[in-house]
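For this view, one protein chain was removed and the others were kept in their places.
Then we have subunit A:
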Amino acid sequence: MRIELERRANPSLLFSVLSPFLALTLTVFAGGIMFALLGKDPVSALYSFFIEPLLDIWSLHEIAIKAAPLILIGAGLSVCYRSNNWNIGAEGQFIAGAIAGAIVPVVFHDWHSSLVLPLMLIFGMIGGALYAAIPAFLKAQMNTNEILTSLMLVYIAQLFLDWLVRGPWRSPDAYNFPVTRDFAPEAILPELISSGRANLGFVFAIVAAVGLWIMMRYTLKGFEITVLGQSERAGRFAGFSSKRMIWFSMLLSGAFAGLAGISEVSGVIGKLQPIISPGYGFTAIIVAFLGRLNPLGIIAAGLFLALTYVGGEAVQLTLGVSDKVTRVFQGLLLFFVLSCDTLIQYRIRLVFSRFGQTSEGGAH
């Protein structure tokens, strides 16, 4: 016996809309079972995981802080993925943006001006875009697989940052700790309102996502992205260049990731250090798919993923469960999103034929 996936002739439209919600519900139920197995009351555990953080202004701010980079990166990636360019290296572009943006407050720390912050943000976007330009060039000119090149570049960026903060950029007054000097006040992204720490980065994320949504929906460029993504050949007939699309989508997502990077460093951390991201660039891939590659959906998905970080910490404190619970939740969520989507497109068929058996036996 073996199991086959067979494409459905008419996938249900209703269920493909409901799919993320279905996945979410399944995640919550599976999470409840997990808490029960850990010997905790699942209802109160789920309450402090998913509900309690929403009832407090302070934790809403914290959710916004966590969501901002996820939304910003995820929105940029959605353009890439829709146009069939698989940029997996947003984490590296995030770091490249943070480094490029930090040139101003670290190297020119004696220069105080209101231009510091805008320059940092622009440098951050350029840094991220340039770093994404490497896989874009390799794909457009040499037909290299961008999944591999963009992913490999992540590790290079991480190690380069590590070297910078331990070497040339290390602060003279941090007792030899591997951090750069603290950014001056004018290099800090301002907080939004006085009730918490959420900063301007969240506004960037929302504006960027809404802007992309408008572009995808109402402009020729959006149409071009969709057409080239679905059928490159059809796009060519329409006069669209897939090479130019590689450049456009990679540079755009790189710039967004770079902006997220410099916003995180400037708004939340206040300096560079060896680790500046808990994997935002990779989590943003989950966010992009959970949001169905729709920028507005990505806003919701980013907020939800941020909730899992903040809520995970809350249950650790109130119930004393391990901090790994957060990771399990994120994994469950991605698993259910992908399996729901798969089962909407395909049906499972059990094949009992003798042929199937013998051919499988032969393969072993």
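The rule is simple: a contact is a pair of C-beta atoms (placed from the backbone, for glycine too) under 8 Å apart; a residue touches a chain by one contact, two chains touch by 3 or more; residues count from 1.
In the analysis below, contacts and distances are computed from a predicted model.
The subunit not displayed here is recorded in UniProt as "BMP family ABC transporter substrate-binding protein", chosen from "Pyruvate dehydrogenase E1 component subunit alpha", "NitT/TauT family transport system permease protein", "Heme lyase CcmF/NrfE family subunit" or "BMP family ABC transporter substrate-binding protein". From the set A:S113, A:N176, A:Q230 or A:Q345, the residue in touch with the chain omitted from the display is A:N176, counting the whole complex. Although one chain is not displayed, subunit A still touches it through residues 18, 21-22, 25, 28, 41, 43-44, 46-48, 50-52, 56, 58-59, 62, 65, 166, 175-178, 197, 264, 268-269, 273-276, 278, 310, 313-314, 316-318, 320, 322-323.
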